[in-house]
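Note that this complex is displayed minus one protein chain, with the remaining chains in position.
Presenting chain A:
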Amino acid sequence: MSDASARQPVSIPDLLDRNVALHGGKAAYREKEFGIWQSWTWAEAAEEINALAMGLVALGLEEGDSVAIIGRNRPALYWSMVAAQLCGAIPVPLYQDAVAEEMAYVLEHCGARFVVCGDQEQVDKVIEVQETVSGIDQIVYVDKRGLRKYDHTHMNALEDVQAEGRAGHHRLEPIIAGRRAKVTYDSTCVMLYTSGTTGRPKGVVLSNRNIIETSKNSAEFDHLRAGDEVLAYLPMAWVGDFIFSIGQAMWTGFCVNCPESADTMMTDLREIGPTYFFAPPRVFESQLTNVMIRMEDAGRIKKWLFDRYMRVARDVGPKILDGEAVSAGERFSYWLGNLFVYGPLKNTLGLSRIRVGYTAGEAIGPEIFDFYRGLGINLKQLYGQTEASVFITQQPDGEVRNDTVGVPSPGVELKIDDSGEVYYRSPGTFVEYYKNAESTAGTKDPEGWVATGDAGFIEEDTGHLRIIDRAKDVGKMADGSLFAPKYVENKLKFYPNILEAVVFGAGKDRCVAFINIDLTAVGNWAERNNIAYASYQELSQHPQVLETINAHLNEVNASVAQDDMLSGCQVHRFLVLHKELDADDGEMTRTRKVRRAVIAEKFDDLVEALYAGKDEIYTETEVTYEDGRKGSIKATLKLMDAEVVPVSSGKVAAE
């Protein structure tokens, strides 16, 4: 790095100062509002952040206080995090779609004194939480709408707080400077609550060292630089968003763009055309599903052109990306394809300018992965977790494969223990779980090795890490063979018709599965085939839908049977669930990972019926609506048999 400021930056505010010096006039934040992209340069952003910090001090924010931040991605909320750090306080971003009860636990646990809310919806939840949690002193909100008549004795609009800060800057500046002088490289930078597939969320404390080192290493790994553009649309409470939109943005000085609302994300993506993009597999999946559905409705010539050149893309595209040898004929064909199909398609998807794209969190289907890479989009996989400040392994350019998660990120050491669990040690390794020494000790050993909870192995010839499943989910079936539900679920989820799958079978003699249909894909199919349905529930039990899903399961069983180790995981019986698995009902985490134990308990009658060999079962399920009210849905579900490929026994005994 060129040396703009005299001292080595030890905190995010230091990086901000450096960016003002280096890139003062370049765009730092953009947000679409009232139909127009509003932008702030680094210099302007720094002024806003400083004013806010001074305002917060004037309101009584003390060093070491927790400042909870709740809302959709907006520059003002990112500024609040940096402003809190300027005040010597600790930002704690929360999941905005959490219901009040969930929020209460985190707000109480982190002891938040200040809460910065995006809008009225969040303010209402915090006020509800205040009935049971006493520590919250001040609420600051960004969007004034609907809040005019609230009791403002302990509540202020963010811009008013800033105005107060600006007015009192002579008095407040020295206080901020004094607090900043005390911040070190090992001070807490941020506290992030893990969504927790099991039990209560835990507060992961990350230091300035964790965040800055990780951001530096990962930015250098992918040659990120000022002038890059990202779209900030993933939950602010998620560690990835903190690293991408604050850590790496502050380190490199690239621009963070916030969409107008959650619904406009796709339009905004297209308008911004990010150069660096992160999305969970789900986003890529639904984008691909949309493209395919729309191509079904396209004219014959267009459809022919699309099909023809997508074949070329699949064969040639990844090779070109990986720098492999490609014949002149293939190259010409790909060039034509780019002219007619890939270029316009990428433009429509908003992916024309992508230099680096990442996906993580879940396995991504091979055909989805190949589709994007075929288009010439440098989509890669990474493996990480909150406790590691995201990065554990990632795929270097030119070594991208669908079935691995890449090589250790710079500065990360890996080891696999006897049971197959993956351990890592890195500069990004978290400090501790807040107020939970027991869990900290259980996860991180004195030498700094952290258990990931995932089982995997390192491929000997490439050095790439492959993840099999969650270590605790990998179990044994009754006959002692390996049970890895995720392996089968992922295979199932690669079918566009299947949104989610949950496989059971630990300790049993055979596996059974729950399936969630994908309403977009199946609904479109129903429309094209003139199949009428009144509800998700009805569609899910339609005989033809069940037949299709049954065919998918047969195919997956055939594929699973080919793996010697996992052939016992073939699904014998299954049902299609009458409701979508939902985070509001506790069936999934907020990052949309299935909570196996919760589902097994909640639907135990269904699992039992599957094993009992019944053909049909009547069930009632409690559901929680977005506003927290509860209701129930009743349904009669069909239980189906899947074809199982017989596996020759005997080879197991050789072990």
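By our rule, a contact is a pair of C-beta atoms (placed from the backbone, for glycine too) under 8 Å apart; a residue touches a chain by one contact, two chains touch by 3 or more; residues count from 1.
The criterion applied here is as follows: contacts and distances are computed from a predicted model.
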- prompt: Name the absent chain by its UniProt protein name; which of "Threonine/serine exporter family protein", "RNA polymerase sigma factor SigY", "Two-component system chemotaxis response regulator CheY" or "ABC transporter ATP-binding protein" is it?
  reply: "ABC transporter ATP-binding protein"
Query: Where the complex has a chain not shown, which of A:8, A:132, A:184 or A:267 is the residue touching it?
result: A:267
- prompt: Which residue among A:60, A:146 or A:178 touches the omitted chain?
  reply: A:146
- line: Note that chain A touches the absent chain at residues 33-36, 145-146, 148-149, 260-261, 263-264, 267
